[in-house]
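Scroll down for the structure; my scribbles are underneath it.
Note that one protein chain is taken out, while the other chains of the complex remain in position.
Think of it as A, B and C in the order they're written, each chain with its own count starting at 1.
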Amino acid sequence: MVTLYPGPVEVGGIRLRNHLLLAAGILGTTGASLARILASGAGGVVTKSIGPSPKEGHPGPCLIVVDGGIINAMGLPNPSAAFTEELAALQGEPVVVSIFGGTPEEFRTVAGWFAGRASGLELNLSCPHAEGYGAAIGSDPALVEECTRAAASYGVPTWVKLTPNVANIGEIGAAAERGGATAVVAVNTVKAMRISTALRRPVLGNRFGGLSGKAIFPVAVRCVYDLYEACSIPVIGCGGISTADNVVELMMAGASAVEIGSAVIDDIDVFSAIAKDLYGPDGVDAQEIVGCAHA
Amino acid sequence: MVTLYPGPVEVGGIRLRNHLLLAAGILGTTGASLARILASGAGGVVTKSIGPSPKEGHPGPCLIVVDGGIINAMGLPNPSAAFTEELAALQGEPVVVSIFGGTPEEFRTVAGWFAGRASGLELNLSCPHAEGYGAAIGSDPALVEECTRAAASYGVPTWVKLTPNVANIGEIGAAAERGGATAVVAVNTVKAMRISTALRRPVLGNRFGGLSGKAIFPVAVRCVYDLYEACSIPVIGCGGISTADNVVELMMAGASAVEIGSAVIDDIDVFSAIAKDLYGPDGVDAQEIVGCAHA
Amino acid sequence: MHEQMPAPVAITEIVEETPSIRTFVFDREIAARPGQFVMVWVPGVDEVPMALSSPSSITVQKVGDATAALFAMHEGDLIGVRGPYGNGFTVSGRTLAIGGGVGVSPLLPLVTTGQADTFLLGARTASELLFADRIREAATLMVATDDGTAGHHGFVTQLISRVDLADFAQICVCGPEVMMAAVLAILDREGCAERGRFSLHRYMKCGVGVCGSCCTDPHGLRVCRDGPVFSGDILLGSEFGRYARDATGSRHRV
Partner (left out) sequence: MHEQMPAPVAITEIVEETPSIRTFVFDREIAARPGQFVMVWVPGVDEVPMALSSPSSITVQKVGDATAALFAMHEGDLIGVRGPYGNGFTVSGRTLAIGGGVGVSPLLPLVTTGQADTFLLGARTASELLFADRIREAATLMVATDDGTAGHHGFVTQLISRVDLADFAQICVCGPEVMMAAVLAILDREGCAERGRFSLHRYMKCGVGVCGSCCTDPHGLRVCRDGPVFSGDILLGSEFGRYARDATGSRHRV
């Protein structure tokens, strides 16, 4: 396997310790937990998505583990503006705050709370299971552009996270780029559902949820590949990564960095485990492989 | 597990021997192979998709087996009108001919070849990896309606197979219903791709392909659930089924019958294996469970 | 990641343990270590963490929506359980158990497997003492009630002075957080915090160490996966006894 030369990298305006970030909503609720993941080898972390007002999230079950993946419908629980307290201990660390809103105005408000208090923002325009938020907005190019513009107005690095649940993800990525995104992140979860045949009802409290984990890796590769052709800003790959070879594969598809989420279920030290395989003193510069599968 | 009472069923105007059909494009190229699957317990079979002119399909690799699934980009190889010969030996059997075209006119032409020569038609408006065919049409509600109307004009049972690669599958199902579909089938494969990190290029000859198999089962459940709410014609479930419990789960989501494809890779006798678990003399009528998870 | 869908179980027996606590016995045995828990799906309501009081039961105090819905269920009704989750208690040598209120539930398997030697049991009042009879059969039992209706009149923590902590290889504790924090303070004072094993309660959504809602300060330890049982020395100087986060992730005093 190709290995990469270790060292800090800059992607979409954000300086990271390596190419591996913690994905949004995974162990991202508290500052201490984010610090733990940074200490265990992540090059950066993305927080839980924070919105305009506190939310408790959906009733449980919020998450089920299925063959090769996880289906979740957390419902974007978050403490809203109070989350700034969690960031206090993380000053200077590579922390990206994930934010969401229902309108461009809400995105502007929430972005304002965090602009300057973290390395940058990631706009969740892609959560598939929260009415009126996330993917409800993220499948409309015009809205994506407007929300991005609202958040990017603070002039801080602004990543936009996209949903795979659209006919043409490239079109949405291009809209984010027009709105001023400094990078696009792909993908959020794939719309999914399971039913308990014994209880004759959907398992998740919210009925619908989003599939993540190994099962969606081929979907992520595809989306990153499409976005690399559709956008000129960097693409950050996410979805089903669990090995260093997966990271290399997403990079060859076009990812300049990656986010890892569900894989922590098997190993909370997945970042150091992957970094160990991915980096070596004889490694190549990531530039040599990013997008090379398009040749 | 709930079991069903055995016996023939009628779904979307087609009489089947049981609720389990062979999905399109799986062992569906020859009459003999379709007959073999019928003999081994399928309640009906759907043929390979047949189009307006013969096609060799994409260069290989056309298929890769991944964790929990298959990614294929066959490219709709088919002998076109010559396929009628394959049907000769299958007269009177529950055979659904899958057809595709690039325009409503092409759908009308191909439908004309097979109307009356089989139990019914299934319109492939969903293949994610053939330029200008399948999903390229299937994500546009107006085109879906027109193509359906063209094929349904022969007055034979007309099922419409949908792609999960859209933001709102219910909207597409409703369009098919308006066009005269007697049932909708969900889902075709999920857009996907893998790259060989050693060879630094996409594995599939066509680069892109579609993911099927267990990995997409939660996506299929979700789509069937959505369609059951959006349509009043029957929904036929497809995607990742490999057990009788999977069949029951899709039925509870809203499926009146199911199609099974990738599971033949593990067991070509999967139909009799599932039927053995699914049916019993004490079983309930399928009507009692179809859609029950919506209560 | 192998499939861990909630297993459907039918309630086979409902035992009224105290006026506010019931045991729900179900038709499936879940192999678990003492102190492990399951996520209990109350259909249509919520999913909440509950310790296993035996391989096939949970013992529940009615405190809100989900627990009230459980209390409204009957024998034969179906619920879902996934797990067992968490680390549970691992003990070797002599064990002192200290339990208060419904917190006695996760300690019961230690008793029934003969791994608890002495048990300090507390409750608000005599009728709320949980599992006293079963504990008495298998361990030395000492009781305290807030109102003095049984045993020592006062807090269960006050019973600690009546045992010799040096006798025990570990002290397993579960109960209201203020009670547990008081126990930790005593152990710390006696210089044996590291022998304390505290089973924590935090708001849990996933139960499998992914969502982050149960993470604790300052180490980011996940109660659902790294816990729920932590040794006392790890808890010293932590949020334990001071604050916890709610469903939104906001902090509140405990």
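Quick notes on this structure:
Note that contacts are C-beta pairs under 8 Å (C-beta built on N, C-alpha and C of every residue); 3 or more make two chains touch, one makes a residue touch a chain.
Keep in mind that what you see is a predicted model, and the values were worked out from it rather than measured.
Considering the complete complex, the chain that is not shown touches B.
Here the missing chain is touched by one residue of B:Thr3, B:Ser33, B:Ser153 or B:Asn168, and it is B:Ser33. Note on the undisplayed chain: of the listed residues B:Ile70, B:Val110 or B:Ala150, the one touching it is B:Ile70. Between the chain not shown and the residues B:Met1, B:Ala82 or B:Ala142, the one that touches is B:Ala82. Although one chain is not shown, part of chain B still touches it, namely residues 25-37, 48, 54-57, 59-70, 72, 74, 77-80, 82-83, 85-86, 194, 196, 198-199, 201, 203, 205, 213-214, 261-262, 264-266, 268.
Definition applied: only the chains that are shown with their structure count from here on.
Taking the mean Cα position of each chain as its centre, B sits at the greatest distance from chain C. Distance from per-chain Cα centroids to the pooled protein Cα centroid is smallest for A. Centroid to centroid, with C-alpha atoms defining each point, chain A and chain C lie 35 Å apart.
Distance between chain centres (mean CA atoms), chain A to chain B: 33 Å. The residues of chain A that reach two or more other chains are 66-69, 194, 198, 201, 214, listed in rising order.
Multi-chain contact residues, meaning those touching two or more other chains, do not occur anywhere in chain C.
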